[in-house]
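Right, I'll just put the structure down here and ask away after.
Of the protein chains in this complex, all but one are displayed in their positions.
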Amino acid sequence: MAAHPIDYRYGSLEMREVWEEERRLGYYLKVEAALTNALARMGKIPKEAASEISLKADSKTVTLSRVREIEAETRHDVMAMVKALTEQCGDAGKFVHLTATSYDIVDTAQALQLGESLSLISQKSRKLLKTLLALSEKHKNLVMAGRTHGQHALPITLGFKFANYADKLGQDIANAEWDRDNLVVGKFSGAVGTYSAQKLLGISGTKLEGAVMAELGLKPASISTQVVGREGVARIVSDVAILASTLEQIAAEIRNLQRTEIAEVGEPFGKSQVGSSTMAQKRNPVDCENVCGNARVVRGCVAPALENIALEHERDLTNSAAERSILPTVFLLTDEMLERMERVLSGLAVFPERMERNLQLTHGAIMAEAVITELVKKGMGRQEAHEIMRLASHEAMAKETPLKDVLLSNAKVKAKFSSREIDALLDYRSYTGAAGEKVGEIAGKWNEFLKRGE
Amino acid sequence: MAAHPIDYRYGSLEMREVWEEERRLGYYLKVEAALTNALARMGKIPKEAASEISLKADSKTVTLSRVREIEAETRHDVMAMVKALTEQCGDAGKFVHLTATSYDIVDTAQALQLGESLSLISQKSRKLLKTLLALSEKHKNLVMAGRTHGQHALPITLGFKFANYADKLGQDIANAEWDRDNLVVGKFSGAVGTYSAQKLLGISGTKLEGAVMAELGLKPASISTQVVGREGVARIVSDVAILASTLEQIAAEIRNLQRTEIAEVGEPFGKSQVGSSTMAQKRNPVDCENVCGNARVVRGCVAPALENIALEHERDLTNSAAERSILPTVFLLTDEMLERMERVLSGLAVFPERMERNLQLTHGAIMAEAVITELVKKGMGRQEAHEIMRLASHEAMAKETPLKDVLLSNAKVKAKFSSREIDALLDYRSYTGAAGEKVGEIAGKWNEFLKRGE
Amino acid sequence: MAAHPIDYRYGSLEMREVWEEERRLGYYLKVEAALTNALARMGKIPKEAASEISLKADSKTVTLSRVREIEAETRHDVMAMVKALTEQCGDAGKFVHLTATSYDIVDTAQALQLGESLSLISQKSRKLLKTLLALSEKHKNLVMAGRTHGQHALPITLGFKFANYADKLGQDIANAEWDRDNLVVGKFSGAVGTYSAQKLLGISGTKLEGAVMAELGLKPASISTQVVGREGVARIVSDVAILASTLEQIAAEIRNLQRTEIAEVGEPFGKSQVGSSTMAQKRNPVDCENVCGNARVVRGCVAPALENIALEHERDLTNSAAERSILPTVFLLTDEMLERMERVLSGLAVFPERMERNLQLTHGAIMAEAVITELVKKGMGRQEAHEIMRLASHEAMAKETPLKDVLLSNAKVKAKFSSREIDALLDYRSYTGAAGEKVGEIAGKWNEFLKRGE
Partner (left out) sequence: MAAHPIDYRYGSLEMREVWEEERRLGYYLKVEAALTNALARMGKIPKEAASEISLKADSKTVTLSRVREIEAETRHDVMAMVKALTEQCGDAGKFVHLTATSYDIVDTAQALQLGESLSLISQKSRKLLKTLLALSEKHKNLVMAGRTHGQHALPITLGFKFANYADKLGQDIANAEWDRDNLVVGKFSGAVGTYSAQKLLGISGTKLEGAVMAELGLKPASISTQVVGREGVARIVSDVAILASTLEQIAAEIRNLQRTEIAEVGEPFGKSQVGSSTMAQKRNPVDCENVCGNARVVRGCVAPALENIALEHERDLTNSAAERSILPTVFLLTDEMLERMERVLSGLAVFPERMERNLQLTHGAIMAEAVITELVKKGMGRQEAHEIMRLASHEAMAKETPLKDVLLSNAKVKAKFSSREIDALLDYRSYTGAAGEKVGEIAGKWNEFLKRGE
């Protein structure tokens, strides 16, 4: 039975596997195998020994329960794994872990985990980006109220709104992929980073390190101590937290647009889904609320990742416990958020008639900017036009009267416009500016990006 | 297999049980039972129905797997539990959850979890406080270097150092217990906090709420919406994070005092314990490092707890996902930290001869304050005395010469003191001021507190 | 010219004064004066010297510019102040700072700042609490939609909403006042907390400390090192951050209720106030948005306050720089938030007709719970009633048809209720449960609290 929701409720199976305890042991063993293979290729240990070790370096053979047994005595998890592997390998056992220090194994294994996690994040984010771009193009011309400060501002289109989100998400993905390709590094530089044991064995430490990393598909750190510097992990966590915050923004937006009073979009809602155990009418945006809640937890992991950077001397152990908690939390919760947003956006209900109705809520005042601009074009000073429209808009909204009528009762305005011209000016459908072009630009940019990644 | 260390590595069994998924279901059912019992006592439902529901309200009967099955369809975890309980209760089933809203159950169940967790924290902290007080009294007179800015400052005693920690820990415990007794509250006020359904049923909502809470040993919130205000949870998390930071301070201190160059204390170290897979000489303060690492994660949970406060209207769901992660994390990691500090402090190795040797490292300069004070007593101005001693101390340390010799070569000082008086002045053993009295005061204060709590 | 908004934009004059540089110097000098007065009373230095020092211990005489001049050379701000004071005091100068260590001065001076700041916070929060209670009582019966998950849930009253906020704010104030009375402590225990210099001078260190604190109206720490333990500061910062989060919740609520589509309340808006430089119609809830933004910054100060706890040995200096930034930030921004919320709430526009109109938006479905409850009372099973109402409510909302009509077309419901009974059941005005009583309870509780504090 599990206590943390990433173990019983949040995150996909494939992401959980990357971070599970037994899999972690598997990564350790994989790194030990890569080490002996590299040593064998360099002629430092017999090929047969390396084969034997590789054969046994598997969490089926070297079991978690045996490792735990040894760790209970030695209180050192990597040393326990080394012993458990050694005892499986007969004579070859004496070549296990040769020249390595624990963190050569741990940091390199963690690099494998980080790389796989970032790839999963990238893959699911790319899928979500496609969904967003499709929504953006589909609703490119669907006019709705743009809102600032929670107030109707000017018309936009739903597609334009999604284009903004797509652009953010695209950039987040580009960052995550850059991080995967540049910050996910392993190390095999020994106990304080000087490759001294290797040198004593007559091995080029950097060559050996390169060989191990090549087998594992990783880059080596340009320099390290006992550990890889933690700046990279901090940046990865922070970039994933930024991605999570972008998802939060989209989720929060849907929650707001789904409000009873706005009702312009809605989360997909199952036929048998229950909104409330007592208020039978409820259709709650529960996936989006979940995303917003989980974003907080992901963000909360950035502070420990930053605190982990200032390790003492050639390392202390404090990053270890902290990373054990925050890395699976960050990746599994973000994975959950991506899955939920995919479900929400790919099944999103859109209510154009409510958008239309809401656009009329200000009785025309949402078009104040257009009238000001036209007044200025006709020679009025900008400040004067602004003041006229400020008063007229407030009057229309307060009295719930069409802005057109208020304007027609204003001599200065009436002197400039015919009734028909005012109708045209107040037509919100025609006032979405470059929204459509922007949708096209963004679609072009990110669809190309998506192709490149395939 | 588990991905989060609180599910496979950190935290005691008893604390994990409080937060495990199945136990959570058990708490929900316990609250449902308390509700029907209260309704029966108030004559609103048949006694037999309440008995039947109480009998079935158990996670053995209403199984997690059945609840999950229903939740997959309804996508509402509490409603799924209600249905699963209802289907077990035959005719009595229709009285299940009567007048309740989901969060009446969830928040009240969580109050039970918070209360039990805080009690465990209190219990283990009290044990640790006893250990600290015992260490403080045992080493009341063991003189060692006091250090500020990492530099030798003035002599203190080891007991005095521990007395400071004991006082902090004592206050942390008092806070945690106050929180448990005052901030852990349930609610049964219905869907928006107005007790409307109860009123319609002719029940006094506040009376029913009081009855349910009394059965569960909880206080009701003084007022609530659909949920209890999140300020209380935030304060609990923050107070536990402060406790975790106190533990971090003690752990960091031991790590520093265990440095190769200081070596005044040491973590207990098993006969077969391995410090490093390659550097066989290592004895690393791994428990204390672990405590420091976990403190970061606990602190990282404060931000989400604070963000949870500003829920929208009569509630939104965002606190739910966030609390699912942060509450077990905070309590299980702090539990782990307490256990480790208990192990470390109750088996702490103390090396008095190293303390003595270290006291001599500054060649007497650690006693500069005493000389200044005595010079002032003999009529010298404070600033002049300070300047003389600043130069003399630096000379003694730079040349690795006894400060006494430097002082004797200074006419102004020599004019005031005999060689013997200087010896007396530089005797660090006699310069621990009120350290001993303070140890006594602190011991008195907190031993009494410990007695009161028993 | 200033770069940080607490120096040019946010926070009241009275709060800024507490934290200004020159005032800080004034606090230092006040503590030095209290020290010499205590020493004189204890017969350790001449009364005349103490009088002379007290006379000069003022930032008018010992100027900031002189102190800075000396600090440029000594690189030690307290020592610079001591020298600057000494040079003003003639012969009495040699008694300045006697037995003290820098942090005796700094921590005690900071306690004075913390105490004054918390008192200001308490005072302004109490004023705001009065405003909230008045609003709560005034709108005790003003029915509006209660909302959960952003969706209409059940009716509440505006007064009930405010009663919830009042209860939270009241508790926050009680916490802040407890902190002021218990956690704001000074110290005069010397360089490592052992009162050694005092002892050498034949003075009882704890008696001297008590005398200094008594003159300053402070409590002494029960034990200290060179510094007071930082747990207290962390708890104060965290409690103020909780208060800030309560204010954020109220502000966020007003922002939401002021949305164009909801429009049930509004921030006061000046006749000449401009909402937007281009959209003349805008009336933005700028004060509330400001409060929400500043809450983030205040919360961001909790992490450094927690990190400050684990100081090394008898202290390191890291807390110093961090507190210089976070304490004025926390107090000045919270002060600003309190002032803005006072302005907003005391001038809040309330639009009852919009509340009424919004209550009708769900065509009756907001009353689903009442119908379910009544069906259960008439013998229907809870789950069946819930399912009937789930479908009926969704139909009413989807088709924009009165729920009454949908219910009347349902045989099972029709069998239980007459048309008139349904009307009564769907009357939201009559379904606010114990909202009114709760308003009264909360008013009683906190009005009494307010009286006690006067």
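Order as written gives the chain letters A, B and C; numbering starts at 1 within each chain.
Convention: contacts are C-beta pairs under 8 Å (C-beta built on N, C-alpha and C of every residue); 3 or more make two chains touch, one makes a residue touch a chain.
No experiment lies behind these values; they were computed from the predicted model shown.
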Check the options A:K47, A:R382 or A:K414 and report the residue that touches the missing chain.
-> A:R382
Candidates B:A84, B:V184, B:A244 or B:V286 - the one touching the absent chain = B:V286
Would you indicate which residue among B:T329, B:T362 or B:T432 is in contact with the undisplayed chain?
-> B:T362
Of A:S12, A:Q171 or A:T401, the residue that touches the missing chain is A:Q171
Which of A:S54, A:S117, A:T131 or A:Q226 contacts the chain that the document leaves out = A:Q226
At which residues does chain C meet the chain that is not included here?
-> 1-11, 16, 19-23, 73-76, 78-79, 82, 97, 100-102, 190-191, 197, 255, 270, 272-279, 284, 286, 289-290, 292-294, 296-297, 299-304, 307-308, 316-322, 324-326, 328-329, 332-333
Positions on chain B contacted by the hidden chain, ascending = 145, 147-154, 255-256, 258-262, 274-286, 289, 303, 307, 358, 361-362, 365-366, 368-369, 372, 386-390, 392-394, 396-397
Hey, which chain A residues sit against the chain that's not shown?
-> 82-83, 86, 93-99, 146-150, 153-156, 160-161, 163-164, 167-168, 171-172, 175, 189-201, 205-206, 222-226, 229, 231, 234-235, 238-239, 241-242, 245-246, 248-249, 252-253, 256, 292, 295, 299, 302-303, 306-307, 309-317, 369-370, 373-374, 376-377, 381-383, 431-435, 437-438, 441-442, 445
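Here is the rule we use: only the chains that are shown with their structure count from here on.
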CA centre of chain B versus CA centre of chain C: separation in Å?
-> 24
Going by residue number, chain A touches two or more other chains at 255, 274-279, 284, 286, 289, 303, 307
